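Below: one structure, written as structure tokens.
Excluded from the complex is one protein chain; the other protein chains are retained at their positions.
A and B are the chain letters, set down in written order, and residue numbers restart from 1 in every chain.
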Amino acid sequence: MQIREYIIRRVMILPLILVGTSLIVFTLGRVGGNPIAIYLEHEMTPDEVAQIEERYGLNDSLPEQYFAWAGGVLRGDLGYSGVLAAPVMDVLPKRLAATLELSVASAIVAVSLGIALGTFAGARRNRLPDHLTRVFAISGAATPIFWFAIVLLIIFWVNLGWFPVGRSEPEIFESISHPTGVYTLDALLAGSFTAFRDAIWHLILPAVTLGYGATAIITRMMRSSLAEELNEDYVDAARAKGLPERLVLRRHARRNALIPTVTVIGLGFGFLLQGSVVVEIIFIWPGMGRWMADAVLRGDQATIMAYVLFTSILFLVVNLVVDVVYAYLDRRVVLGS
Amino acid sequence: MTAPAAAPLSDKTASRVASVEELRIHFDTKAGRLHAVDGVSFDIFDGESLGLVGETGCGKSVTARSFLRLIPVPPGTYAGGRIHFWSKEARQTGGSPVDLLQVPASQMRDIRGNRIAMIFQDPGKALNPALSIREQVAEVFYQHRSEDLLDGWNGTPPRPIRRAAGQRSGKLEWLAFKVPPLRSPARRLRKRVDDLVGDALAETQIPNPRKIMTSYPHELSGGMKQRVMIAQALACNPDLLIADEPTTALDVTIQARIMELIRELQLRHQTSVLYISHDLSLVRRICDRIAVMYAGRIAEIGQTRHVFHDPLHPYTRGLLAAIPSLAHQRGELAVIDGTVPELIDPQPACRFHTRCSYATDLCGRLDPPLVARPGLRPVACHGYASPDELGVAADQLPRLDRDAP
Partner (left out) sequence: MVEAAARRPPASSPSGPLAIRVRRFGEITKEVLRNPTTTIGLVIIASLLLMALMAPIITEANTPDAYQMPRDWGAINEPPGTPGHLLGTTSTGGDVLYGVVWGARTSLRLSVIVVGITMVVGTIMGSIAGFIGGKVDEIIMRLVDVLLAIPELIFALAIAAVLGPSFGNIIFALTVVFWVKYARIIRGQIIHVKHNEYVDSARVIGDSKLNIYRKDVLPNSVTPVVVQATLDMGNIVLVAATLSFIGLAEAGLAEWGVLVSEGQAGISAGRWWASTIPGAMVFLWALAFNLFGDGLRDVLDPRTEGR
């Protein structure tokens, strides 16, 4: 009951935050000088420019412009992307699929590795593995992704040649159709093992790079919360029942330690979103982040606005889901306090 | 209110369940070595309930936890002594005891929750919030009664089921239990466990045990949670139950009922109980004998009514004087002056001498051993020693006026 009320309340607040975000995004779009500059050509006369301005409503008052823009967004019109020379909504699905594939792969790396490392260290508090993990966790938050990506590329691509860059080999890409835009999924749908292996092969290095920061966050949280749980009475009670240490750790302590760890997964997701911009630039990955980077350099405001709006919504929704999952997992929690 | 008392067992010929000898448990702290338990000896006899009383920090809980080797090492160390334990078989056949501080880890696990069980102070913290009551009580059966769980099968149960009964299932096996052919044997095993868990809960007079089984700790009241703890502690019918302040965290109204429940179950199952408490009046109601602990040592030990009617140790006298009763007049409540001494690297001296109104020089430099003298029960106080015994002049001994405690 409480959980339901809490979710409802959170969902009710969501539109408010979205309106706020859209206002900020809109402001961003308008302070950046003439929003149509990217579409203008040199030989246009002032009259023609004025015509275009009229057509895009740039002479209206700012509130009118905001509502016109927001109305467009609600109807699914996010404007025209200059860098991709196509309406934003037309190119968005493919780009989003690429970014999601990368992010999910990274999340899998981060969550599984983070929990494993955190458990390992938390159960060995104040011993060498624990100290090493602490250093790893802190350095993970301090590592510039662009540098880490380049170092990995130099080692595994330039010197060892183990992994490729890009998203797929052209001939393999041609060999199957891509209905979802998620290449691993497309390969499975097409039943092509070669394509699947190729997709995974291209995925590993960027996913590891991108997942690194989030791994550190999760490791750190898992480690401290497990160490905390191991001090709880119920752990001794479980030992007093005669359970082997393996079950005390896995069934009792770790299950509870996972609960607070869930909360940082939202934070970790923020890391993934931010990192995807850099990782996609370096690994030549045609996703949202790379698109954004191009847009930023070329002043493509429609894309910038769409991207910021979209990532914020994604971030909000993920955090909402995380909160709900947390509330569900931790039955002790009385929400909203 | 007072539960029926068990037959008094004081003579040394009664068989012992456990015998603690010169137990020493130390903790390394920043300030130095803390002697939490410093040479404690006592016996627990078959079927009796022994109360170990003392104030917070006197080492009573540490003593209790050391029976199951639950002291975290480090910072703790088992610095010396033995805890001998006779299981039912050993007592019946006159076999030799095991030393709980020395047995290998695997044997310790067989003893924990099976031969020696423990009830913790705060049932709200001692139950895992993430697991249902059923899961938590069932663990005891899986751990110690996995053979019983497989009783009555025609032939050998399938291997995954045997692994499940021994809590060794992997994640894949759990999936396999959801589909045929393993689904029905898995259900059968589950039903068997449910029956056992239900019986164990019913034993503690929990209303509607089947419903309680499916709930989570936070959904139950404190008294209910403690009943669950008791159910899981007594599930395997242990030889010794250690109750570490089992009612401290509960409402006063519930306390008495839980105490009676423990007493009743103890008598029915012939279980020995080591009762840890700081509350003398509670202990008085249900314990056959009492050991008074002070600053890591036993001050005196004896039959409950003897200790209450004729306290020997000055500390016990102080404690009893501090219990409010109807006989007291307003404002007359006694307090023991001073504070508990530092237990870090203690000097050889009576731990109580700084607070003791009878103390002499001698008490400040010689630690009184816990010894039984002719006509007296064991007490650790120089006031009962003879001058010859210590080789000192008679006027150096504290004079305890035994007629006016």
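Of note:
Here is the rule we use: contacts are C-beta pairs under 8 Å (C-beta built on N, C-alpha and C of every residue); 3 or more make two chains touch, one makes a residue touch a chain.
Values in this document were obtained by computation on a predicted structure and should not be read as measured data.
One chain is not depicted; across the entire complex it touches A. Contact with the chain that does not appear here is found for just one residue of A:Pro144, A:Gly166 or A:Pro179, A:Pro144. Of the candidate positions A:Ala70, A:Val308 or A:Leu329, contact with the hidden chain is made by A:Val308. If you put the hidden chain back, the residue from A:Val73, A:Val235, A:Leu273 or A:Val322 that touches it is A:Leu273.
Annotation for subunit A: contacts to the undisplayed chain at residues 16-17, 20-21, 24-25, 28-29, 31-33, 131, 134-135, 138-139, 141-147, 150-151, 153-154, 157-158, 220, 224, 270, 273-274, 277-278, 281-282, 292-293, 295-297, 299, 301, 304, 307-308, 311-312, 315-316.
Everything below uses one rule, namely that only the chains that are shown with their structure count from here on.
As a whole-number value, the distance joining the C-alpha centres of subunit A and subunit B reads 53 Å.
By the touch rule above, subunit B contacts subunit A in their complex via residues 65, 68, 70, 109-114, 117-118, 120-122, 125-131, 139-140, 143-144, 167, 216, 218, 229, 232. Residues 232-234, 236-244, 247, 251-252, 255-256, 259, 329-332 of subunit A are the ones that touch subunit B when the two sit in their complex.
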